[in-house]
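As structure tokens, the structure follows; a few thoughts come after it.
A single protein chain has been omitted; all remaining protein chains appear in their positions.
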Amino acid sequence: MKKVKKRSGKRGLPPGSFVQVNDEENRNTSLRVFTFDKEEWSEKTLKNLGECPVVDPTRTTWLDIDGLNTDETLQAVGKQFDLHPLLLEDVLNTEHRPKVEEYPDTLFIVAKMLTLGEENGNVQVEQICFVLRKGLVISFQERPGDILNPIRDRIRQNTGRVRRAGADYLVYALLDVIVDNYFVIVESLGERIEKLEQKVMLRPGNEDLFTMQELRSQLITIGRYVTPTRELAGRLHTMQSDVIDNSTRKYINDLQDHAVYIAETIGTHREMLTNLENSFHAMFNLRSGQVIKLLTITSTIFIPLTFIVGVYGMNFDRMPWLHSRFGFYGVMAFMIALSFGMLLWFRSKRWL
Amino acid sequence: MKKVKKRSGKRGLPPGSFVQVNDEENRNTSLRVFTFDKEEWSEKTLKNLGECPVVDPTRTTWLDIDGLNTDETLQAVGKQFDLHPLLLEDVLNTEHRPKVEEYPDTLFIVAKMLTLGEENGNVQVEQICFVLRKGLVISFQERPGDILNPIRDRIRQNTGRVRRAGADYLVYALLDVIVDNYFVIVESLGERIEKLEQKVMLRPGNEDLFTMQELRSQLITIGRYVTPTRELAGRLHTMQSDVIDNSTRKYINDLQDHAVYIAETIGTHREMLTNLENSFHAMFNLRSGQVIKLLTITSTIFIPLTFIVGVYGMNFDRMPWLHSRFGFYGVMAFMIALSFGMLLWFRSKRWL
Amino acid sequence: MKKVKKRSGKRGLPPGSFVQVNDEENRNTSLRVFTFDKEEWSEKTLKNLGECPVVDPTRTTWLDIDGLNTDETLQAVGKQFDLHPLLLEDVLNTEHRPKVEEYPDTLFIVAKMLTLGEENGNVQVEQICFVLRKGLVISFQERPGDILNPIRDRIRQNTGRVRRAGADYLVYALLDVIVDNYFVIVESLGERIEKLEQKVMLRPGNEDLFTMQELRSQLITIGRYVTPTRELAGRLHTMQSDVIDNSTRKYINDLQDHAVYIAETIGTHREMLTNLENSFHAMFNLRSGQVIKLLTITSTIFIPLTFIVGVYGMNFDRMPWLHSRFGFYGVMAFMIALSFGMLLWFRSKRWL
Amino acid sequence: MKKVKKRSGKRGLPPGSFVQVNDEENRNTSLRVFTFDKEEWSEKTLKNLGECPVVDPTRTTWLDIDGLNTDETLQAVGKQFDLHPLLLEDVLNTEHRPKVEEYPDTLFIVAKMLTLGEENGNVQVEQICFVLRKGLVISFQERPGDILNPIRDRIRQNTGRVRRAGADYLVYALLDVIVDNYFVIVESLGERIEKLEQKVMLRPGNEDLFTMQELRSQLITIGRYVTPTRELAGRLHTMQSDVIDNSTRKYINDLQDHAVYIAETIGTHREMLTNLENSFHAMFNLRSGQVIKLLTITSTIFIPLTFIVGVYGMNFDRMPWLHSRFGFYGVMAFMIALSFGMLLWFRSKRWL
Partner (left out) sequence: MKKVKKRSGKRGLPPGSFVQVNDEENRNTSLRVFTFDKEEWSEKTLKNLGECPVVDPTRTTWLDIDGLNTDETLQAVGKQFDLHPLLLEDVLNTEHRPKVEEYPDTLFIVAKMLTLGEENGNVQVEQICFVLRKGLVISFQERPGDILNPIRDRIRQNTGRVRRAGADYLVYALLDVIVDNYFVIVESLGERIEKLEQKVMLRPGNEDLFTMQELRSQLITIGRYVTPTRELAGRLHTMQSDVIDNSTRKYINDLQDHAVYIAETIGTHREMLTNLENSFHAMFNLRSGQVIKLLTITSTIFIPLTFIVGVYGMNFDRMPWLHSRFGFYGVMAFMIALSFGMLLWFRSKRWL
């Protein structure tokens, strides 16, 4: 997973300079506009911004921009809606932490969408920005994706409150979809930890080490985005802003609860993982200790015996018992007695 | 223990959508209503909500709902008592952290009941929600259970203040029973840790490793619910709400004290467990070190001796001392001297 | 040391129910009353509460209750002085954390006395409660004990300010004695840690492991009571209460300073202990490593030599050098050279 | 890397004493002055301070001082601009943490520039101080360097807002360049950690240990400067000062966001590094365990066998089977069977 993207290119440039810091291949920008109120809705794919309808404060207009590769589009949007240069810079710079900023009559929200990669189960991070005004929402998505589709469908089918409530509720709904997606990932990690717990108890293996490192790495990454998302929801809930209606605050409070819950779940998962890692290492140490114990028992019994038989293998002319009738059997009996004595001693020390 | 339940099903649905996130088998819903004041009380099992008596603000009505599997019941309750859609969603979603929320004239409280599983001693988590209004308490319990029976009996038998005080005191009493149950679990874990401490000091074994992992796992789980319960009690104590009488605040303060005490006890237990784990590993290392010491002593003494007897086992025609009268005894004497020298050297290094 | 006492018995009972949660054998309750002002003092042992003199606000009355086993006494006290049921419940429940609570015209203080057990040096915990009103102090002690005797003597002998100042100063003086006792214990633990440090540096042994575990266990236990005592003193210092005179606040501030100092000393002791534990384990590892090094050196030198002499012990008819004149000496010379080469190689690797 | 510079020389001297605490070789001081407004700009290298133009509040004057080795220059600057003696002492003492201080009509800012050393990749720390007044910025740099060149170029070429905005924006721009440079370093460390992660997974080696120690050491060093820089930006953002224009606050807020982001990235890097270190040690332990397992298997199989052949190498006159026809083959068959039995046993224990 890419954890730090290049920002060095911007060094020394004035703020508002458009240096695109995400280094992905070229993508097409898609512009879609939804206009709706309680009674009706329209949806239009725009070729250029000139086609964008005038914002009507009594209805909700959602300008839904997917894929940010053309500087011109962004500058056109900035010009048409009179957005602050810092806001535009923040949209392009995909290295922001989730945050909310107040501009006059405008809220600017940066959020992070997390998705589980198809092929390797890694967490993918994508930035999404919202501009919220009375009757207007502009969303900037890094890559086209279907994570916001449920909201689009709810507008089309007039499910829930989204058509009845205003632009602020739409932003809440979008953020709620994003946060609900965190649940999916955290749950999936939680299940992997539980499975690993059971596996480690039954038959721990070296491959579990890699799994644990990867799980922890993903928990660190997700935790990084969840904490500021919680702050974001908290600030949205308490801030005195005209563009957020009081009836929406209740919902934002619920959003904050979800973020807190996820953050706590991540904390619990991390503790569980630490607990599991400690158990893994302790079990490995116990096993290692048993291997050494076996080595010690074998050596302690047989090395002296080998010495004894070596003694009677010496070629001295004069050695006692060699020519005796029961010499061999005497030595063998002595060695058997010695072994039994040692085994008893090991048993008394609980090594066997 | 299930630590993360499925919430993914809700992703993208509007708030207020009824997606039941607990995945247990079907259960019957039982509706019971208690109406009481200082003088008299009545108790009725309802077949449907229509039978529910009208709330009389001068008395206390407790609608006691056990088992939440029918969406219709919940929607009927929501309709009859005019509850906010978010509140209803929170009742169904059993993944909430303990919290208190203010709605106009209404407090909504989410708490967690912890019980020790009969068969395996694991901690079972169950969510319970309270709706508190002047003269009305609605409780939603996930599963029918007898944890609240003491309160029901106190109403029936008019023990303590519960019949004399209002609906707010009833909610306090219910929460107090729940928190007192935390004590039972924390005490039981504390006793297991103490027993383990004594066992580990006398004869540590590999099975203790599993016990320690399991105890820590349970402390993590409980701790997760106790901390927000403490916050819940704190907020209840300080919040400016008409539905909580000043005379009840003293009791809620006491509840908060209990939650703080439990949280601190859990912290102490965790420290004790860490201390114990460290001792266990240290003792295991000491033992392992002694095993290796024995191996080293045996090998260091006998491997050179075996070499010496090997020398006199060689088949060279010409070797010194082989034909000498005292050759064998000389070599034996030398070897005995060597062994004693080594034993003395080991003793001087405190290995023996 | 008992760390968690049974509280389970209280589960489900209304607050104010008298369930005595300390499970010690029966004890007699002793009631003593001190009445004093600047000029004179009287001391009386009461048979029953009826003999208790009427509280005179211009003097100080101290009702000193030792040993809490009769429910009746407590209820009589509660009735005579009109104490809140929750306060009485808190007196009986010895599982409270140190705290201060405000009731109208009354302060209720729960503190913990720590003493070092005679026989085993373990820390004993005892709860003591104070009720403070204008001109009245009631103290409830779990067991009769002599820790408060210095204060009793200061009243009798009119030492210091205690007779001149009011009831609030008396409570301060009692708390000061309790906190000074913490010093004794923390000092004694600190000295044991220092001694252990010196011993571990000179000759570490397995028994040190047990000492370290026990010291940490005691530091955890004490720390648990010191932190809330600090908060208690802090709240007493800042609280706006009529029963605490401004001239006494300066002394309470001093009390708080002591509690902070003790808490910091415990923190330092814990860090020192961790430091010591790490050193102990590191030293043990170093020793273990040297044991293995010796094993490796012995084996690496003698195992190849034993092989060589084994070769010349084979019974083949045709083997080179066996019948040669210098065969034996040649082989011996080769083996000596080999051993020296290995010793030099070990030396070059700094193993010797 | 030098972590603590000598400050001992100052001990006991009055504040305002000029003891230069950086111990580098002599350097030349270069004085440059930029004067600019929206329309025009001038740039002049000064020989002495007397040539410095008078500050015109309607324009911005930037006195850019590089290399601080002459006490006289600093004292002259202090005299000409009437700077507080403590401020001057702080400029010379290069051991300050980043901070902002308010003097009447003057803000004094201490920041740290971090650069990656060319030859060894170590982090170099340099202190830079700013004096900000209406229309005046004085910057004191320890060593001449080109890190501020982009700002100088933006003034010359009138890029961005720097010429249009005032002295406060210039200070923001300078701080922004410094903070952007932190990104470069943190990114470079992040990339090294990622590379190390991949290497450790494939073929861990002892040299990775040094790399990990060095990376952690650098993260500690950088973290030390980033945290107070975040506080600095926070204070600049919230402080009520006449010399900071409201339009500049938005930019300072952005600066603070960057500092927070860097601090969080450092935190994540440290966690990742800890995770990596743990994996490294665990993998090393696993490998070590396998080495011991091999040793144990070899020894456990061959040491008894060697004993058996030793038995038949003894020189007793009377030994069974020695003269039997199938004695040798019988013993060999027994030994082979024994080895196979052991191998099967090892397999059953999952050691093979």
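Per-chain residue numbering starts at 1, and chain names A, B, C and D are given in the order in which the chains are listed.
Here is the rule we use: a residue touches a chain if its C-beta (ideal position, glycine included) is under 8 Å from a C-beta of that chain, and two chains touch if they have at least 3 such contacts.
Predicted, not measured: the structure shown is a model, and the values here were computed from it.
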Residue in contact with the excluded chain [from A:135, A:166, A:313 or A:327]: A:313
In the complete assembly, which of D:30, D:45, D:247 or D:298 touches the absent chain? D:298
Residue, one of C:135, C:166 or C:310, that touches the chain absent here: C:310
Sole residue of D:79, D:156 or D:281 that reaches the chain not shown, by the stated touch rule: D:281
Please give every residue of subunit C in contact with the chain that is not shown. 149-151, 154, 159-162, 173, 176-177, 180-181, 183-184, 186-187, 190-191, 194, 201, 250-251, 253-254, 257, 260-261, 264-265, 268, 271-272, 275-276, 278-279, 282-283, 285-286, 288-289, 292-293, 295-296, 299-300, 303-304, 306-307, 310-311, 313-320, 350-351
For subunit D, enumerate the residues touching the unshown chain of the complex. 3-4, 6-8, 10-17, 84, 86, 90, 95-97, 99, 101, 203, 206, 209-210, 212-213, 216-217, 220-221, 224, 228, 277, 280-281, 284-285, 287-288, 291-292, 294-295, 298-299, 302-303, 305-306, 309-310, 312-315, 319, 321-323, 325, 327-328, 331-332
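In this section, only the chains that are shown with their structure count from here on.
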Mean-CA-position distance for subunit D and subunit B (Å): 41
Check: subunit C positions touching at least 2 other chains come out as 313
Please categorise the chain-chain contact pattern as a line, ring, star, complete graph or other. line
Which of the chains touch, listed as pairs? A-B, A-D, B-C
